[in-house]
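The other protein chains are all here in position, but one chain of the complex has been omitted.
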Amino acid sequence: MTDHRPDSSVSGTTLHALLADLFPICRSLTGEGVRKTLARIGDIIPLDLHEIPTGTEVFDWTIPKEWGIQDAYIEDGSGRRLVDFRENNLHVVGYSAPVDEWLTLDALQPHLHSLPEKPDAIPFLTSYYKESWGFCLTHRQRAALAGDRFHAVIKSELKDGSLTLAECLIPGETGDEIFLSTYICHPSMANNELSGPVVAAFIGQWLRSAPRRFTYRIAFVPETIGALAYLSLRIVRLKKNVIAGFVLSCLGDDRAHSMIASRRGNTLADRIASAVLATRPDPRRAYSFLARGSDERQYCSPGADLPMVVLCRSRFGDYPEYHTSLDNLDLVTPAGLEGGFRFVRDCIELAEQNFKPRATCTGEPQLGKRGLYHQLSTGFLADDIRTIKNVLVYADGETDLIEIARLIEASPLALLPVVARLRAAGLIEP
Amino acid sequence: MTDHRPDSSVSGTTLHALLADLFPICRSLTGEGVRKTLARIGDIIPLDLHEIPTGTEVFDWTIPKEWGIQDAYIEDGSGRRLVDFRENNLHVVGYSAPVDEWLTLDALQPHLHSLPEKPDAIPFLTSYYKESWGFCLTHRQRAALAGDRFHAVIKSELKDGSLTLAECLIPGETGDEIFLSTYICHPSMANNELSGPVVAAFIGQWLRSAPRRFTYRIAFVPETIGALAYLSLRIVRLKKNVIAGFVLSCLGDDRAHSMIASRRGNTLADRIASAVLATRPDPRRAYSFLARGSDERQYCSPGADLPMVVLCRSRFGDYPEYHTSLDNLDLVTPAGLEGGFRFVRDCIELAEQNFKPRATCTGEPQLGKRGLYHQLSTGFLADDIRTIKNVLVYADGETDLIEIARLIEASPLALLPVVARLRAAGLIEP
Partner (left out) sequence: MTDHRPDSSVSGTTLHALLADLFPICRSLTGEGVRKTLARIGDIIPLDLHEIPTGTEVFDWTIPKEWGIQDAYIEDGSGRRLVDFRENNLHVVGYSAPVDEWLTLDALQPHLHSLPEKPDAIPFLTSYYKESWGFCLTHRQRAALAGDRFHAVIKSELKDGSLTLAECLIPGETGDEIFLSTYICHPSMANNELSGPVVAAFIGQWLRSAPRRFTYRIAFVPETIGALAYLSLRIVRLKKNVIAGFVLSCLGDDRAHSMIASRRGNTLADRIASAVLATRPDPRRAYSFLARGSDERQYCSPGADLPMVVLCRSRFGDYPEYHTSLDNLDLVTPAGLEGGFRFVRDCIELAEQNFKPRATCTGEPQLGKRGLYHQLSTGFLADDIRTIKNVLVYADGETDLIEIARLIEASPLALLPVVARLRAAGLIEP
């Protein structure tokens, strides 16, 4: 199943090229970085943009000021830049207030963040809801700081503006929706950020390439506050229409496939993701909802209660480069992204093709007269005949393909061609 | 429990004697072999016969022509019979068309069937639905074939006729039915054929020996097409009345006890068979419905949806002699058949005696004043008292004996005498 539609595939190279384009942009919860990112994604699929003004109340939250940044650095007395935002946008703590001060090393230290256990990594930190400023740097850089005075400069601004969201709605034969959501608020981070929007964009392109049974909704939102803002905008429609949803996160490395169950744990989305995950090579991991960490926190909350699971390669927090400068263009590979794309695509294919088949005749049909059997009855059947008979015998109109696959110890993806033959032969119907 | 009714037992010798009578008859899907077999079984229990004409449509199938065979052989140039139907009726492929040809060995080979891995066994093969002809022989016979020309002769005929079924209906106190089905279409095969009809016949005789709570229906049918024909004849009544059913197959060897679950897996028949199976000595095997292979394929199909399980000693396909000439009168033993008879009989006993008991008093009854206790309360109870108390405490009118037995970690068969004492004492009632 995985590769039986060559025209529907996007190469890992194509995915990685888009990711490389987006990587240098300095995204945050709000601001020009998000808008530039959405503009580039808009080259792949059409997006509807929404700007939510600063101060808007969104459930328990308030849209914060919009953050902009031109430059940030620490210089020594001789004007040499020791830490420089232009080299890596992780060097500044996200949402840092402007500063322009000379400080001693002792006074500077509380504003510095590094990882002693990963001395070559710049950590990623933010301070969205409490005004402060700070720099992130490698532990080696920090250890080398020497001198009497340091000039800390952050040329940022926090002003009334707006938070930017985007959605792409792809109508299908029915109004039942499959909802994909991914986030666009981290600066230069490849796996735990851009792999999601990149896969989502090309999934959208693929979905638009042919008629679909379901309607698809793809949201690109800043994490947490953006997801809440999107929820507040669309909650009635989401609660009414969404039959399954997927949060796309960390889909670009090449070391694992993972899912995080929904809060309820037994929704259609869970059943689909579990069945597809089981077809991926090891290692693969099915996490409970306790391992959640992205926007499923909002979408699955009691007030929203959407049937959403998370699809990942290596899950956020479970790989050593997570939330550091090591989560970069080397970590995310073309093969990793292509596997992430296929993981999502196969989940969607299974959703599209899942139904509750009903056998059209009582007892086993005579397969021989339909060319589905072989001449001599030797008592035991070839594997494919056995699969055909197993699908038929469970086709009681009450049991969907995912459950039939579980009962007959097969993958539902592997059943799809068999089911197609049986429908063509008139032996099952929806 | 197993042997507490000596008058209800049939000796293995009696069972084996009937099987030996039936063994030489050349049965097939249709024809005189089936009729002769049913005539002999009719000596044990009364049978109603049904002839379904060739060409009759039965669900997705059509009753085939009736097959008859007088003789079949391969001779060499000197007229010596190298393969001879009169020695073993497995030598001819079932439903072979007539032939009378001289062929070279090369031309003959595609019509020959042997088992290199079992060089002394004649395989059993049929070609019911595609006209062809062939011979089965041991691999040693085949290897010894030498010469220029071989005379292949099959004196068979395929003509309009009928397929023969039989049923025995044994009315009980209620119209709820227990349905037994077994098959009668294999030539000289002892375990995977005759053990079923032989056990079924004597179970019928035993059922008729005393009044029963349920009505019993025993069907003797050619496998697959015969089961479908019987289903088509009785489907309304079967769907309305059958509370549990058992396919009787391979009940004659002495190496295991087995069951195959129904499609739904949790019917009364499943619960009964599981509980009885658990009382048999090791090895015993409870297979899922995926291991099905006999007429449960039809009876459990969505259109029929009967609550039927298969009862076996060694399951078809799971013993090395299966579908060869080694499945013979040596493989099936008197002890094996007697065990098969008892397995079926105990399932029926449990069905007859199962009910949802309700304790007649609140709290524990005073067992002492009823002679069900001992004088000195030493705090802990003898096993039988504990069983009495356990049955009473779960006798809530909602839970049947099979479930009570599961809850109290006992065999429901072992509970039957306890339950009888409690009913006699007025402590439980249905």
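When the chains are written out, they are named A and B in that same order, and each has its own residue count from 1.
Methods note: a contact is a pair of C-beta atoms (placed from the backbone, for glycine too) under 8 Å apart; a residue touches a chain by one contact, two chains touch by 3 or more.
As the structure is a prediction and not an experimental result, all values here were calculated from the model.
> Out of A:Q205, A:N241 or A:S301, which residue would touch the omitted chain in the full complex?
Hidden-chain contact among the options goes to A:S301.
> Given the contact definition stated above, which residue among A:L82, A:L228, A:A359 or A:A410 touches the chain not shown here?
The missing chain is touched by A:L228.
> Residue-wise, where is subunit B in contact with the chain that is not depicted?
Contacting residues on subunit B, toward the hidden partner: 358-359, 361-366, 368-369, 375-380, 389-390, 392-397, 408-409.
> On subunit A, where is the contact patch with the chain that was removed from view?
Residues of subunit A in contact with the hidden chain: 59-61, 93, 113, 123-130, 132, 224, 227-228, 231-232, 235, 263, 289-290, 292-293, 297-298, 300-305, 316-317, 322-323.
Basically, only the chains that are shown with their structure count from here on.
> What is the distance in Å between the mean C-alpha positions of subunit A and subunit B?
55
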